[in-house]
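Only one protein chain is missing; all other protein chains are in place.
The letters A, B and C name the chains in turn, as written, and every chain counts its residues from 1.
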Amino acid sequence: MSRKISMKQAINEALDLEMRRDPTVIVMGEDIVGGTGAQGEDDAWGGVLGVTKGLYAKHGNRLMDTPLSESAYIGAAVGAAACGLRPVAELMFLDFMGVCFDQIFNQAAKFRYMFGGKAETPVVIRGMVGAGFRAAAQHSQMLTPLFTHIPGLKVVCPSNAYDAKGLLIQSIRDNDPVIFCEHKNLYGLECEVPAESYAIPFGEANVLRDGDDVTIVSYGLTVHRAMEAATALAKDGTEAEVIDLRTLSPIDWDTIVESVERTGRLVVVDEAHPRCNLATDIAAFVGQNAFGALKAGIQMVTAPHTPVPFAPSLEDLYVPSADSIASAVKRTLSPKGARSIAA
Amino acid sequence: MAPVVGIVANPVSARDIRRVVANATSLQIADRANILLRVLAALQACGVRDVLMMPENGGIRAHVERGMMRARSRGEDIYPALHPVAMPITGTVADTHRATAEMRRAGVSALVVLGGDGTHRAVAAECGTVPIAGISTGTNNAFPEHREPTITGLATGLAVTGRVPPHIAFTANKRIDVSLINGANGGAVTEMALVDVALVTERYIGARALWRTENFRELYVTFADPEVIGMSAIAGLLEPVGRDESGGLMVRLSPDGDCRKAATTLHAPIAPGMMARVGITDWRRMPADVAFVPEVTAGSIALDGERELSFSERDRLSLTLRDDAFRTVNVAAVMRHAGQNRLLTGTPVPVAAF
Amino acid sequence: MAQNPFPLGKDELLKAYRTMRTIREFEERLHVDFAKGDIPGFVHLYAGEEACATGIMMHLNDNDRIASTHRGHGHCIAKGVDVHAMMAEIYGRSTGACRGKGGSMHIADLSKGMMGANGILGAGAPLICGAALAAKVRGDRGVGITFVGDGASNQGTFLESLNLAAVWNLPVVFVVENNGYAESTAMEWAVSCDSYVDRATGFGMPGVTVDGTDFFAVYEAAGEIIRRARDGGGPALLECNMVRFYGHFEGDAQTYRAKGELEAIRATRDCLTILSERVIEAGVIGRDELQTIDREVNALIEDAVRAAKAAPLPVAEDLLRDVYVSY
Partner (left out) sequence: MLNERIKPIVMPKWGLSMSEGKVTGWLKRPGSTISIGDELLEVETDKITNVVEAGETGVLRRVLGEPGTVYPVKALIAVLAEPDVPDDDIDAFINAYAVPVTEGDGEADAGPQYHTAETPAGTIRYAKRGETGPTILLVHGFGGDLDNWLFTIDALAEKATVYALDLPGHGQSTKQIADASLSGLSKAVLGFLDTVGVERAHFVGHSMGGAVSMRTALDAPGRVASLSLIASAGLGEQIDHGYIQGFIGATSRRDLKPVLETLFADRGLVSRQMVDDLLKYKRLDGVDEALRALSASLFAEGRQASVLASGIADARTPTLVVWGEEDRVIPADHAQALANTAQVAVIPGAGHMVQMEAAGKVNALLKDHIAKAD
């Protein structure tokens, strides 16, 4: 049965289904149950934004509140994964990885290689990313490029409830460490989601819209901005192909390159800061592997090289907008844009 | 010349396995330092201006010096000068022996000891006639009395400054001398215990602390106080013997800890938080200056709760209790005397000499 | 032969001695071969500390997990990792325990419950909390032991792990191998509370200090602590005071040590000497029996070095292998 649920519900459902299917799946994090040891209700919070609400009632102690000690419990999740469990650790805001990055990139990511292929670390670290929540500089970042830089990590960033459920289930079943990035401004977005379990394989981008004039590649929240831009552009007769990467590591190079080979134009949209991000990565890859197909210079639309500001008037300028994406598309279509490739 | 007091504070007491097997206390280093500061303040208040201290690198001295520095920076003059004994630090019991001997040679009037039975035993081995003021920071703590250290410091200060006459201030203590002559090479080892000597049949030293009773065969105690913790409690619960009486008690336990073979079964608190059922074969008084040869022919010897020596069938072991072996500050008597004579009022009543 | 007064049978005593001797021989050999330039990278030697790893590991089975440190050879050997595979790994050979991809600081054998030496100080502590959590979830009575030096005991992640283990009541034993030096910096200076038992107490768990050069002291205390953890009694900390015969790493001139310090600890605190004299004196094991073991261990190490030197190096394809299970 398929019905409309939000991305938040979809994530909850994925955790529920996988915990039912596999007794080695455990879920831990700060306040993911909420109220542990306090006098009030059990399951008081279910996560700061209620993503895990209700799972404690179904799975009891397999949901574990942790002390506010990211280094310890993320490390414990990694250690437990290396010992046969499939832990899903919630790192509330992925900005917090600053205090536990060692456990992610020096431990989890390296075990398999460093131990000569003899280790598996099926841990999922999920948490919120992205701006637009008026949460300012330390709770709003899109730090995905830091993760994609690390060999051994898989990085996932869904843009909708259907993908979130299938990708989280795949993340849990996957035998490698996965960083699962949830854009907090997408939690409420609803779409059709089957009630059953399903897994979406990694490395398969989703083509949300076909078009022959320009390829727009993005992930997470900005996928929706890209779709808005594409709809607006269609009114002027420009048909944009919109690609939602879904997983950033592995990344679906083939779909990107095939599309660019057809459209000859590429706009990459990334909510991360402009240096060494997914946009630059994809632009470089296309430049190296599909240069001949390009009819215009590649355009990148990213957040600025600033921390995320607090004031709503500034934060609204921070995240790439549909207008900025449409403008970028227009630049690739302008004679000047076309000349830039020849120069 | 103002009297000088020596301080031996053991940073590694109360660290043994009994914290795991019996929830025993572990007094933190910072607390030990605070105890010392309280003692120092009391000594200063009594007119003691110089204190010698055993050097250690377990952190006590650093904390104490920090506390004294903070007081000075606030303009307070509440502590005597603290002088570490110049000696290398090994981090072992040898430090206590060495420091005690150095302080005795330096002519200290009393030794304040922070530690458990083991630390006190090490000090008693070297202190000669210098009286000991014991403060319990260890686990077994049968020997040092439990008391707020400020009071101990105060009593020590009053005693060493001569404001309480020596016959009231100091009291005599017993000990058991252990003599072990090696059957192979004729070498002799002499050791001592302040409270108890326990003979067990296992012959390894291991984690030192004694908390199992199944291999426990013989117990010799200088006093048998039913109020104290440790192996000596066994004796105390069979036949109390006071610290000030002559002689001690000897107890034989049933082989293999089998209570069915025993004449008596006893429940005793053999370690903090640890009640054990032990089978008792028999017990008898242990008069002073009579050498006892144990029935156990091979095993190890726990002195004041810690396994220290092992012996075999070839070795010759004997135990002798000594009355009047060393002196301690009688805190209770000193404080009673101070009260009766209003020593701490503005116009003290003249000391009454008996 | 005299009655055995020890808490281990003769075979177990011989095994303990063999383990300690193997570690010593392994490290002494590395010391020599490293100086010759035969070994790439850098190595941290466990020589002098053998009683600690051995006294603890004698209580463990393959189902129990350990997380080691940069100074991990001793832990590996005591946990049963194959000496040939270790030596080959240190020589960077494809026959190594990690196929030459890890080296001295990352030797692991998960099948033996050895979760890896670790180049990141203190990192093993949270990992072992996870291993212990896995054991607890499975209910298989497994325990997790993490080793940390006095230096890395100041890492926040170690302290967080003490708290987590206590809060979750995990079957974890935190072993602080206190050899007095954080690299070159004295423990007395660098550890503010001065006592690991105090640290443990601060996190609501018991702490015990033993003489880490005395195999029997470590063995007995570890036995109690591990049994307690196995039975659900929760975590505890074991501080082993011990000595490091070599520098922080090979090539360390150890100018921070006092004059005569090394000579003194080698003369008075050599755990192998202490153990062998104890068992010989008790009449349980003859000196000749130990010498036989010495010869066998010598041959084993010799063979491991020979085999490692003869083993193939990893090839170009290996560079890209085993980053992921699937990608």
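The rule is short, and it goes like this: a contact is a pair of C-beta atoms (placed from the backbone, for glycine too) under 8 Å apart; a residue touches a chain by one contact, two chains touch by 3 or more.
Everything numeric in this text was worked out from a predicted model, so none of it was measured.
Contacts of the undisplayed chain with visible chains (whole complex): A. Touching the missing chain, out of A:F115, A:F147, A:Y162 or A:Y219, is residue A:Y162. Contact with the chain that does not appear here is found for just one residue of A:V99, A:A136, A:A199 or A:C276, A:A199.
The chain that is not drawn here is touched, among residues A:S171, A:N185, A:T255 or A:N277, by A:T255.
Considering the complete assembly, chain A touches the hidden chain via residues 1-2, 21, 162, 166, 194, 196-201, 204, 206-207, 210, 254-255, 258.
In the analysis below, only the chains that are shown with their structure count from here on.
Note: the chain lying farthest from chain A is B, by mean C-alpha position. Relative to the centroid of all protein Cα atoms, the closest per-chain Cα centroid is that of C. Counting C-beta pairs in contact, the chain pair with the largest number is A-C.
Here the CA centre of chain B is 36 Å from the CA centre of chain C.
Listed in rising order, the residues of chain C touching chain A in the complex are 65, 67, 96-102, 106, 108-111, 115-116, 118-120, 123, 125-131, 133-135, 137-138, 144, 156-157, 160-161, 163-164, 167-168, 321-327.
Across the complex, chain C is touched by residues 24, 26, 62, 64, 66-67, 69, 71-85, 87, 99-100, 102-103, 106-107, 111-120, 151-152, 154, 174-176, 203, 250 of chain A. Residues 11-12, 14-17, 19-21, 23, 26, 28-30, 57-60, 62-63, 91, 201-208, 298-300, 310, 312 of chain B touch chain C in their complex.
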